[in-house]
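Note that one protein chain of the assembly has been removed; the remaining protein chains are unaltered in position.
Lettered A, B and C in written order, each chain numbered from 1.
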Amino acid sequence: MLKISLDKLDKLFEAITASKTLYIPVDREDGAAEYRKYKSGMKLSNALNTVRSAKDFFFPQTENLVDFKMDGKNIEVIDIRKESEDFVIFGVRACDARSFTILDKVFLAEPVDSYYKNRREHGTVVTMACTRPAETCFCGTFGIDATSPEGDAACYSDGENLFIEAHNEKGQKFIDSISALLEDGDTAKLEETRSKTREILKKLPLANLSTDSFGGDKLNEYFNSDKWGELSESCLGCGTCTFVCPTCQCYDIKDFNTGHGIKRFRCWDSCMYSDFTKMAHGNPRLTQLERFRQRFMHKLVYFPANNNGEFGCVGCGRCLSKCPISMNIVKVMKALEVK
Amino acid sequence: MQRIGVFVCHCGTNIAATIDVKAVAETLSKEPGVIVSQDYQYMCSESGQNLVKNAIKEHNLTGVVVCSCSPRMHENTFRKAAASAGLNPYLVEIANIREQCSWIHKDIASATEKAIILGKAAVAKVHLNAPLTAGESPVVKRALVIGGGIAGIQTALDIAEAGFDVDIVEKNPTIGGKMAQIDKTFPTLDCAACILTPKMVEASQNEHITIHSFSEISDVKGFVGNFTVTIKKKARFVDETKCTGCGLCTEKCPMKKVPNEFNMGLDNRSAIYIPFAQAVPKVATIDPNYCMMMKTGKCGICSKVCSAGAIDYKQQDQYIEQKYGAIVVATGFNPINLDKYDEFAYNQCPDVVTSLELERLMNAAGPNGGTLLRPSDKTHPHKIVFVQCVGSRCDDSKGKPYCSKICCMYTAKHAMLIREKYPDTEVYVFYIDVRTPGKNFDEFYRRAVEQYNVHYIKGMVGKVTPRSDGKIDVQASDLLANEQLHIDADMVVLAAAIEPDKTARPLATMLTTQMDTNDFFTEAHPKLRPVESATAGIFLSGACQGPKDIPETVAQASAAAAKAIGLLVKNSITCNPCVAHSNELMCNGCSSCEKVCPYGAITYIDKEFKMPDRTVAIRRVASVNPAVCQGCGACTVACPSGAMDLNGFSNSQIIAEVDAICK
Amino acid sequence: MQEAMINKAKQLLSEGVVNRVIGWKRGEFAYDITPAVFENAEEIEKSFVYDDFTAANVSKYLVKESKKDGKILAFLKPCDTYSFNQLIKEHRIIRENVYIVGIPGGPKLDAEKIKAKGITGILGVKNENYTLKIDTIYGEETMPFYEAVLDKCASCKSKKHVIYDELIGEDGDTLDSNRFDMVEKLENMTAQERYDFWRSQLSKCIRCNACRNVCPACTCEKCVFDNPDSGIENKAPSDSFEENMFHIIRAFHVAGRCTDCGECSRVCPQNIPLHLLNRKFIKDINTFYGEFQAGEDITSLAPLNEFKQNDCEANIIHERGVE
Partner (left out) sequence: MQVNENKEFQPLIVAFCCNWCSYAGADLAGTNRLNYPDNIKIIRVPCSCRVNPMFILRAFQRGADGVILCGCHPGDCHYTSGNYFTRRRMTLLFSMLDFLGIERNRTRVEWVSAAEGAKFAATMNEFTEAVKKLGPNRRLEDLRCRKQ
């Protein structure tokens, strides 16, 4: 496999930025990590995950769709879409990488979301295998191997070198663009690291969590479960879980009056909000219980029902550490599952 | 869809000279919702108003914007015009392009641009105007007059004359006020008591008038047409209903060393007293600070001699609550305290007196039975110096910045009366200016100078020094002769400035009326609404509004009465529809709005609601009484959930204006 | 303490004094505690927890819970009692339906602070003489207890319960906290530095509304930011202005009502120090209008609902400190 020494990472990043915009996870002052546009001197974060997932790159929190220019009584419609520039997201973890597959099923199915598609086509996802999973990780539950992340190209570290391999044509192009920096390397140590990580993954507290009880055919079993009341009673109805989630894909379309025109934009929405999918008659889900149930039923039942059994969760664990009242999909699955 | 008409006024050249009104009309015609936009020479003229009215009818307008002078000037005019054309008057907005544009800017281009922006803001606002209907609130057919001087008495008599019940609340044991203390009145020199006391009697006998003497206002709630007032009847320790006013108790009372307020402390009265012979009500009052029985429990003579059994040493303050439709304030004035005026030796020398003290010294019912004697040695004064403007027209903090208005005339009166009665007495008057506008006033003053040879000297008295020989050295400057004078006077009379009664300010707070920095009540408009306060239903009578002489006071008292009657004859009054209202679905019952409401217009009710989660809940929500609310909007900002909004100045309307201006 | 609380809860349930208990429920890990309502002794035995991680302020839940049938037992930490009192003052809680047992408060721990040290794979946390022994997948780690304390507990304002029906343990006093230190530090910066500081903080906002939804002072039926009629409704921080608008207006709406419970900062997934905005208002109120602690009593007027005729003029802002 091709490799580059870890202490030459900055050279690698410089080389990437020569042709494309590069985003890497970096550490913030508060200890958390976030993706930033690479600038010389930035250091790749060692954190397992960023607070916000990588979905922002393809499905940003807010996105302008169309502008209306108003002049007196005249309205002019302006299509503001333009071709994205090529960019690379580096260091995406296996869970987030899988989330793109899930988002693709939503946004690239007919009718295709042209805004999403545009970004997706121009973005190269370079993933990074995990070596230090956290107690909140449960990607294995969804068949994800944290040591073999998907993506256009994948990176693996053995502590000294970074190994890179392509998964597809786009990934190969990426590797070609930086090939001058790469050399062939011995993967013996890497394999050792990976198997060590696999051992750790097996020992994680949530390693035994199973999706066996869930799936597209389980609507009747769970919809009227009496567990929802207890599970949702302390839910604050905030959007934290939704907004840190790499697979949540709901959005609202709103108009913003700038004074001289209208900007029609979409922004993330959360099914936990009381005005989610508000229609002329009001909100279809009137209680927090219903809204709470919606989120988990969607991930565990409705989404697999419509997507050949694929679940709407990748086990990244963000909601486990970020929910203000520590209620999350793991607790829901454990409460509902049939043993 | 809105159908808005824009009307741009030239105001002759007032607007048109600086603003391209055609361009304004043209530009605004392109605003969304505007379907007609016109300009006209004088929009407020009858033909201008017709233009608006016809456009409303012809184009079936849903909103009107008039770009003209200040809304404070003609908003009502155009609202009425709209109403007469069938458009709700509150669908009219004014863009102020005269006072706030054409009159202050010179450059035509920029002034026109600004006028267009102001017009756009008004159009943006009118898009969101809602038709408002004024509510009605019933009127209690009873008036309260606070103060029982000549102003209060006259107001009460006039209101009673119209057939309405009226209560007078007077803080002293008798009504009559300052006028009762005055000897003669200018410019006719007739006796004050002779003209006042019949009115006092008339008031006491009028079936519509109730006099609460020795009483104060302790609380005022409510609003125009429906005030609830708590009156504190102070304990006088004499049962008013039993006392016949025979005066035996006052004769027999052993405690006779009490300074007599009515005679300005120039003589003494007993601890149980009737202020003066013609007092109304003629009822005795015990002064608990001096009464031996009250202080030591030993005496009780008055109780023993009272054949009516009216004495009650254990009497308590009583509180009565009464509803009124209108309130007239007639709290009057007092001469200022002269403690700060050491240069006039007022506190050092008993023969330096104020003009009001002089009134008592000269009055037949006064301490000397009407003979003018020096307070110190009871001798006739042969040389009297009058000092004008003591504390009036002062720049410093000691006195008052205003002219007390009555001093010039009463001093001329005093001088004339003294010269008339004691021709051997020399009278000097030191003045800054002599101000005698008024019917027969200047003639009166000239008589004092020409006929009675009163020495008027333009100049101020610098220092008054009591001498050991009993004379008073008055050091003054004669500005016309440009020389320093020393006069060895026997008496000095100070024309002390007058100021509002000390009870006025707390009262104003209770009434939520405005006062100026001198504590005079502020009228709603200095020219056009001189007897109304800015608070609806509160009227102003007499010197509480500013210094006045008796004829002016009486005139204003009758005017205030007329205004109060005008209110009382109505069965109900139309309320200002620009009031706050609470969206009960949003209200969370936190009480913030109630806490900031100056009118107590907000109450809370427990109401059953179908909640969004299908449950039924009883919630505490705010409810605004539209008759009480005056529309300030304090509550709208105190409300965190935005449940409180204000008609006519709603959040969305103001935001629309902001947006239009910042566009 | 947990034992005493469980016994008290079981006792009050069996005596029929209350029919429900609000407290905290054990989670998957050492730190993921969820506020919960317990209806019987078994549930309590099974999952009731009170330890170094039970930081959540449960008083806001009582807005809803106190309107249900029967009386509920609430275990309130000293800081929680201020929130509770403030809610009574604003007529949001029916006092008679709540039985309050005052319990000693923090300092409570912040799992994020442990994780920020690079400690991961946490399986258990023990406090041994104020050293945390953290059992992880990768072996045992240690760190000083006080380095893992929640910000809100690090500057505790009071150990005193301002309202309770009974207490477990001793009541404490109000404390001279250093809670305004950071506000002061910011005040002493230049406007540009302050601007940069807040930009870097507020730009992290993802508008999840956790701060608002957890806030015991934010109990509006419908928040202005959720109400399209308010003119400022928005779901996303579409522009840096929106970030400012949301946080300024939210802080203003709770000014004089915020008890400084610190929940806003505790729950922020982006670690924005939102409590500094509230503390700025509290500090200003104390300076301009006299010491005021929201929630201390249920009668005093909120500083923005009263005034003095000789209050300082707004332009005092222009005259002081660094621009």
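The working rule: a residue touches a chain if its C-beta (ideal position, glycine included) is under 8 Å from a C-beta of that chain, and two chains touch if they have at least 3 such contacts.
Worth saying up front: this structure is predicted, and the values here are computed from it rather than measured.
Participant: Going by the stated contact criterion, tell me the shown chains that border the hidden chain.
Facilitator: A, B, C
Participant: Any idea which of B:E26, B:E99 or B:D239 touches the chain not displayed?
Facilitator: Considering the complete complex, B:E99 is the one touching the chain left out.
Participant: Of the residues listed, B:E216, B:D287, B:E594 or B:E657, which one is in contact with the missing chain?
Facilitator: Residue touching the chain left out of view: B:E657.
Participant: In the complete complex, which positions of chain A touch the hidden chain?
Facilitator: Where chain A meets the chain not shown: residues 256, 258-260, 263.
Participant: Can you list, in ascending order, the chain C residues touching the missing chain?
Facilitator: Interface residues of chain C facing the absent chain: 183, 186-187, 191-199, 224, 231-232, 238-242, 244-245, 248-249, 251-252, 255, 277, 280-281, 284-285, 288-289, 303-305, 307-309, 311-318, 323.
Participant: Footprint of the hidden chain on chain B, which residues?
Facilitator: Interface with the chain not displayed, on the chain B side: 70-73, 96, 98-101, 103-107, 110-111, 113-114, 117-118, 121, 509, 512, 514, 534, 578, 596, 598-599, 630-634, 636-638, 646, 649, 651, 654-655, 657-659, 661-663.
Everything that follows uses one rule, which is that only the chains that are shown with their structure count from here on.
Participant: With chains as vertices joined when they touch, what's the shape: line, ring, star, complete or other?
Facilitator: Here the contact pattern is complete, since every chain touches every other one.
Participant: What are the two chains with the most C-beta pairs touching?
Facilitator: Greatest number of C-beta pairs in contact occurs for A-C.
Participant: Rounded to a whole Å, what is the gap between the Cα centroids of chain B and chain C?
Facilitator: Going by mean C-alpha positions, chain B sits 52 Å from chain C.
Participant: Averaging over Cα atoms per chain, report the distance between chain A and chain C in Å.
Facilitator: 30
Participant: Measure off the straight-line distance from the CA centroid of chain A to the CA centroid of chain B, and report it in whole Å.
Facilitator: The answer is 72 Å.
Participant: Where in chain A do residues touch at least two different other chains?
Facilitator: 274
Participant: Mark out which residues of chain B touch at least two other chains, giving numbers and ranges.
Facilitator: Chain B, residues with two or more chain partners: not present.
Participant: In the complex, go through chain C and note every residue touching chain A.
Facilitator: So the residues of chain C in touch with chain A come to 27-29, 31-37, 56, 61, 111-113, 115-118, 120-123, 136-138, 204, 206-210, 212-214, 222, 226, 234-238, 266-267, 269-271.
Participant: Mind listing the chain B positions that touch chain A in their complex?
Facilitator: Answer in residue numbers: 30-32, 612-614, 659-660, 662-663.
Participant: Write out the stretch or stretches of chain A touching chain B in their complex.
Facilitator: 70, 72-73, 257, 259-260, 274, 282-283, 286-288
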